[in-house]
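Before I ask anything, here is the structure I am working with.
What you see is the complex with one protein chain gone and the rest in place.
In this document, chain identifiers A, B and C correspond to the written order of the chains, with residue numbering beginning at 1 in each.
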Amino acid sequence: MIIVMKEGAHQSQIDEVVHLLETKGLGVHISQGEEKTIVGVIGPKERVRELPVESMPGVEKVVIVSNPFKLASRAFHPQDTLVTVGNHVVGGGDPTIIAGPCSVESLEQILEVAHAVKKSGAHMLRGGAFKPRSSPYSFQGLGETGLKYLAEAREQTGLPIVSEVMEIDALPLMCEYVDVLQIGARNMQNYPLLRAVGKTQMPVLLKRGLAATMEEWLMSAEYILSEGNPNVILCERGIRTFETYTRNTLDLNAVPVVQHLSHLPILVDPSHGVGKWQYVTAMARAGIAAGAHGLIVEVHPNPKEALSDGEQSLTLDSFDTMVQEVRRISAAMNIDEAIYSPHR
Amino acid sequence: MIIVMKEGAHQSQIDEVVHLLETKGLGVHISQGEEKTIVGVIGPKERVRELPVESMPGVEKVVIVSNPFKLASRAFHPQDTLVTVGNHVVGGGDPTIIAGPCSVESLEQILEVAHAVKKSGAHMLRGGAFKPRSSPYSFQGLGETGLKYLAEAREQTGLPIVSEVMEIDALPLMCEYVDVLQIGARNMQNYPLLRAVGKTQMPVLLKRGLAATMEEWLMSAEYILSEGNPNVILCERGIRTFETYTRNTLDLNAVPVVQHLSHLPILVDPSHGVGKWQYVTAMARAGIAAGAHGLIVEVHPNPKEALSDGEQSLTLDSFDTMVQEVRRISAAMNIDEAIYSPHR
Amino acid sequence: MIIVMKEGAHQSQIDEVVHLLETKGLGVHISQGEEKTIVGVIGPKERVRELPVESMPGVEKVVIVSNPFKLASRAFHPQDTLVTVGNHVVGGGDPTIIAGPCSVESLEQILEVAHAVKKSGAHMLRGGAFKPRSSPYSFQGLGETGLKYLAEAREQTGLPIVSEVMEIDALPLMCEYVDVLQIGARNMQNYPLLRAVGKTQMPVLLKRGLAATMEEWLMSAEYILSEGNPNVILCERGIRTFETYTRNTLDLNAVPVVQHLSHLPILVDPSHGVGKWQYVTAMARAGIAAGAHGLIVEVHPNPKEALSDGEQSLTLDSFDTMVQEVRRISAAMNIDEAIYSPHR
Partner (left out) sequence: MIIVMKEGAHQSQIDEVVHLLETKGLGVHISQGEEKTIVGVIGPKERVRELPVESMPGVEKVVIVSNPFKLASRAFHPQDTLVTVGNHVVGGGDPTIIAGPCSVESLEQILEVAHAVKKSGAHMLRGGAFKPRSSPYSFQGLGETGLKYLAEAREQTGLPIVSEVMEIDALPLMCEYVDVLQIGARNMQNYPLLRAVGKTQMPVLLKRGLAATMEEWLMSAEYILSEGNPNVILCERGIRTFETYTRNTLDLNAVPVVQHLSHLPILVDPSHGVGKWQYVTAMARAGIAAGAHGLIVEVHPNPKEALSDGEQSLTLDSFDTMVQEVRRISAAMNIDEAIYSPHR
């Protein structure tokens, strides 16, 4: 942390700042510039960040120098993390493709999707059993019945299951049925839930919150990692901006940036990111070209009959086309240098 | 819901839309314009909203006509809701003032603040015992010990207690100690938690999420109301925008708008809203002038020693000044007409 | 400027940074921390800001310490600037009230408004003769005819005229007819236009751009000031956020913050800020309570017949009520301490 004193700050004000820091057991390094005095603070960053120095008299600005995340940072763990799900590895060579309906609606529906997406090349099956809906009157998912249908689909196809967990109390049930626990965007800062999934060793798909900076997102990953679960997969799914034509604004900039800052694998969800099925394939291609480790896509055998998110679901046929297009992009991406350490 | 067909949509496409609607048991009303056909849909809005008609061939646009919230709407409940906490009424005449530290840090601290803010005119005491922190390494609150200190402060001052509940499992404990359950911004769309507080009859202070539209915020209130708890108090606390000088952007526009749309009382949190103590008093005055039913403000006896949010906490003295200024504004607000039904 | 080197940066990388700075004639001050080296840069800030040091090998982060504006800063000019328009002073005691229609539509219309708002207590008349419209097919204003009608209204009422200038070529004409040149939000970063109005001595009302940070806004003021025109009045008129219920998000936080950073007077435009007339009076009261030096409000004798912005225009009667309410707030604001130097 660096503390910039105001021009003309009194010596007594500088002394007061230094005194506070020393009281807290922190080291201090003072630089006397021509116009301003700068106080460098040395010590563990968790403690440094807590200090409300900015409100002290004579202080102009406080600058946090280091990133707040540690276990999630590439500095701490230079190699890419690989997360194994069944016999598929997320973050390895080929892009991971996760597909399925927004909600599990019936056994027939989920089986039809599962067989079709498997045939098209998907590696995992997604489907919501417990749904976070902005209205209490909307369809909330089939609950445990939905989980059973998912398990049956896995039984028949071998595809591992990804499904959202919304509350701690449902965690044992979820762990019984699913292979990857999804934390939805609305729960990205539900810290008790993050800690709880951190206490399992289950792979966790952590979606970015609608208004979360990349730093906050990585801090949420840090919650899970700090409890001992290293199997975190990040997922960019669109942020909220002023643009209203698209449901959200898929922020593909996050792909190379997060790969620079962190070792965790990152997927892209073009379905929620853009919110209209017409644009999903283009954004899926773009996500892979940006360097993402894979995709999670909503697919429904009959989108216009879907109980949720029909607007953004691909049909089985258009998903098949999407996979082919994405694979062509991926094959063209055989690039020599690592993305996170570009030369210049 | 209104469905606008594309120019030149085929009759078969219109028929397909009508067929889908009728299958779902919905009424249909067709208007044939010169260029476009418009299909009006009649039926319960919950069902209407689920239909993914926008993706059907020949459909240009789907327009949702009605607000999605019902119990929270002023149309449903024209009179202002009053929420009684101890012997204070939120939403009645005088502005409610809730004050206290971000976190309960010690018995001495909370007692000092409680006595001081009571003397300055506060109606309730706030203080965090369980803190949602973006870093797992930051101070997370004193937990139940903090609640006991708060109870002791209430015992000594008579001030009811407002404190945040972060998870369902902590709810019985919270209900034992506090008078108002706060739902923080990060949990505004934690639906299981909303349902759980909705099953109590405790007053709930529901903060607006950082990226929540007013409509989504009122839908979260609807979750609580729909479980049978009518005691919901809304709280505007700043939204996330591109501006970085302030911590958040306190959106005071929400005050008159929410009062137009809903009967629920609304408070303003200038401390989180602007994020720097220097500007808190100005925004507190502005909040009351916009018509808010009260304020919730962070106050600390020694902000520079605070374990959290020191930057935005008022001292005991500056809080006292703030209360006086706010009261002068409130006294000047004795306006004849109701805010929510302005003449023209 | 402070340059933070990465942990483990090589001495040669530090040397390269220092060499670049010295080549540019800048002073350097090095602090060797335990983990990181910090390089302080001393010299004129304009030159310092141009350096692309952040992309150099071994550099982690570059921190700009000082504000980029100078003439606009309160550090440079501690006393509040007062701008005189006719015999009214903006930034002095009573809040300035500017009112009038979005567009001048006819002589009758502008005369009716002018007489009415004068009677209600307005200090200046606003009205657009040249209108920036997002559609080329929308009404673009009456042009010079509109200016003549405004001049006639001034003749009859004595109210000085505020009107928008959209291009340099129109400046001589505008200066002939109006008393205050308005720079609209869309032109806040039209630098040639800013320089051109800076070369006059006319009062300039500089609206904040829809996506402008407060710093960028003050930099645009700096353009005008640096050409020798000190008569700049700032105007907060709403920023663009994700919220769609309101047309814009009036950012009243800007009022105390700008008064802290700058000596220039600041007005609030609640009409554009919230975009619906029902909420204009509440936001006008809030603006004054936040400490603004005045208001600019759209008023139309018959909003539903307005050629532009009818949705957000007050009627003559509701404007009269607004002025009374605002005056009560203002009278209650007789506060001892200056807003920009709050105690603690």
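The rule is simple: a contact is a pair of C-beta atoms (placed from the backbone, for glycine too) under 8 Å apart; a residue touches a chain by one contact, two chains touch by 3 or more.
Computed from a predicted model, the values in this text were never measured in an experiment.
Visitor: If the full complex is used, which shown chains touch the chain that is missing here?
Guide: Displayed chains contacted by the hidden chain, ordered by label: A, B, C.
Visitor: Which is it among C:Asp15, C:Glu54, C:Glu108 or C:Glu155 that touches the chain not included here?
Guide: Of the candidates C:Asp15, C:Glu54, C:Glu108 or C:Glu155, C:Glu54 is in touch with the missing chain.
Visitor: Which of these touches the unseen chain: A:Ala290, A:Ala306 or A:Val323?
Guide: Selected residue, touching the omitted chain: A:Ala290.
Visitor: If the hidden chain were put back, which of C:Thr37, C:Asn190, C:Gln259 or C:Thr281 would touch it?
Guide: Touching the chain that is not displayed is residue C:Asn190.
Visitor: Return the single residue from A:Glu112, A:Asp251 or A:Glu305 that touches the missing chain.
Guide: A:Asp251
Visitor: Applying the definition given at the start, please give the residues of chain A touching the unseen chain.
Guide: 211, 213-215, 239, 241-246, 249-253, 255-257, 260, 273-274, 277-279, 281-283, 285-291, 303, 314-315, 317-318, 321, 325, 328-329, 331-333, 335, 339, 342-344
Visitor: So that we can see where the missing chain sits, which residues of chain B does it touch?
Guide: Residues 2, 4, 7, 27, 29, 31, 33-34, 36, 38, 40, 42, 55, 60-61, 63, 65-66, 75, 240-242, 244, 344 of chain B touch the chain absent from view.
Visitor: Which residues does chain C use to touch the chain missing from this display?
Guide: Against the missing chain, chain C presents residues 20, 46, 49-56, 68, 132-139, 166-169, 186-187, 189-193, 195, 209-211, 216, 219-220, 222-223, 226, 240, 276-277, 303-311, 313.
The rule is simple: only the chains that are shown with their structure count from here on.
Visitor: Mark out which residues of chain B touch at least two other chains, giving numbers and ranges.
Guide: 211, 277, 303
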